[in-house]
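The complex appears here minus one protein chain, its other protein chains still in place.
The block that comes next holds chain A.
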Amino acid sequence: MIWRILVCMMAVLAWTAPIAQAQQGPLRIEITEGVIEPLPFAVPAFVPETGESAQMGQQLAQLVAADLIGTGLFREVPASAFISGVNDFNAPIQYADWKAVNAQALITGAVAVSGEQMTVKFRVYDVFSGAELGSGLQFAGTTSGWRRMGHKVADAVYSRITGESGYFDSRVVFVSETGAKADRQKRLAVMDYDGANVQYLTGSESIVLAPRFSKSGDRVLYTSYETGFPRIFVLDVGSVQRRVLESQEGTMSFAPRFHPNGQTVVYSLSRGANTDIYTMDINSGQATRLTSAPSIETAPSYSPDGSQIVFESDRSGTQQLYVMSASGGEPTRISFGEGRYGTPVWSPRGDLIAFTKQSKGRFHIGVMRVDGSEERLLTASFLDEGPTWAPNGRVIMFTRETQGESGRATLYSVDITGRNLRPVRTPEGASDPSWGPLQN
């Protein structure tokens, strides 16, 4: 039973890679009015193994549940429905009790807190098969990092049940916003993917825009007006040391992104009326111009293998998406639908490009294959923009801004089917998210 639904979910997750999933065999897909039936799971409070662990056991179970529910693929069976509890992590599972409440997956855990140290153990069970799914895992760390341990448990559960890698133990760098619309104060911040543990990386004295994580998450590129003009900076996340990367007199530079090798940066440079795409070796500062059309070329993003760049250009008269070799050369237009396309971002899986689309006064986040086919719009609002991919390439986070005098920017996430749209809670207004890697 569990496998039938699991494979249904995988079929949805894998719509971009049907061949890879073809060996799963013929199965019925349960879709009700376009919505996949989420898989019911139970996660009782983790068993406290020391006297001071009880509250942590509750918190961990809640965090794991929140991560799984947030995917839209899972539904929690509430504790009030449980017939039996789990009081001993090593006791045999009463499968009949969990079947009776239709919990198809059961996650059990145990936690031992000792001072500032804690260990977390967990197991996942396929209730209807009456068997453990994978083997138990244990994490050790400090109590201040408890959320990361919870996210790691949820990542393991998600991964075992969907066959995809997880994305919960990851961070997002973004622009935190306060102040009135005509006097927005912006500063860089980094947070857990779910909005917890916000840390500020810069002050708000100068406008900062569009931070972008390196592939390993150790550095951030962003645009700042700190010198008086828009310039690209690179910031070390650990030390919070920053330096300006590009400062040619009489120019502006913006829209930077790392090459997957972490050594090359692709960006836009405006000289006079013209904006083109350049690359720079981050150590030598050596710049190379990749485009030379009189039109606007901006928002470049590398393919995950670093061999190609997708970017936007208005050379046709409106903003459209183009792909070119990482060394430049003649680009190929890939967007042909009605409206304007901008801010393309290559999926970490390499299969899709996410973008912002403007059409008929509305903004959309969408995805298309890298050749421009199979365009799908996932969202629609007054102003949605700036998608960023979860490390597993299955979820997109973006900025949504409301209209009018009280307009405010906040973050949302949506899965690539467009079914699971959710706000990401941040302490202040927020924009320009960039999703970092799954942490080690």
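Simple rule for what comes next: a residue touches a chain if its C-beta (ideal position, glycine included) is under 8 Å from a C-beta of that chain, and two chains touch if they have at least 3 such contacts; residues count from 1.
Everything below uses one rule, namely that contacts and distances are computed from a predicted model.
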Chain not present in the shown complex, as UniProt names it (candidates "Cation:proton antiporter", "Ferredoxin, 2Fe-2S", "ABC transporter permease" or "Peptidoglycan-associated lipoprotein"): "Peptidoglycan-associated lipoprotein"
Options A:Gly51, A:Gly115 or A:Gly228, residue touching the unrepresented chain: A:Gly228
Contact residue for the chain not shown (choose from A:Pro44, A:Gly57, A:Gly70 or A:Gly342): A:Gly342
Residue of A:Arg75, A:Arg160 or A:Arg184 touching the missing chain in the full complex: A:Arg184
Residue among A:Ala154, A:Val237 or A:Ile396 touching the omitted chain: A:Val237
Those residues of chain A which, in the complete complex, touch the missing chain: 90, 92, 121, 130-132, 135-142, 144-145, 148-149, 152, 180-184, 187, 197, 199-203, 205-207, 209-210, 225-230, 237-240, 250, 252, 254-255, 268, 270, 272-273, 275, 296, 298-299, 312, 314, 319, 342-343, 356, 358, 361, 382-383, 385-386, 401, 403-405, 407, 432, 440
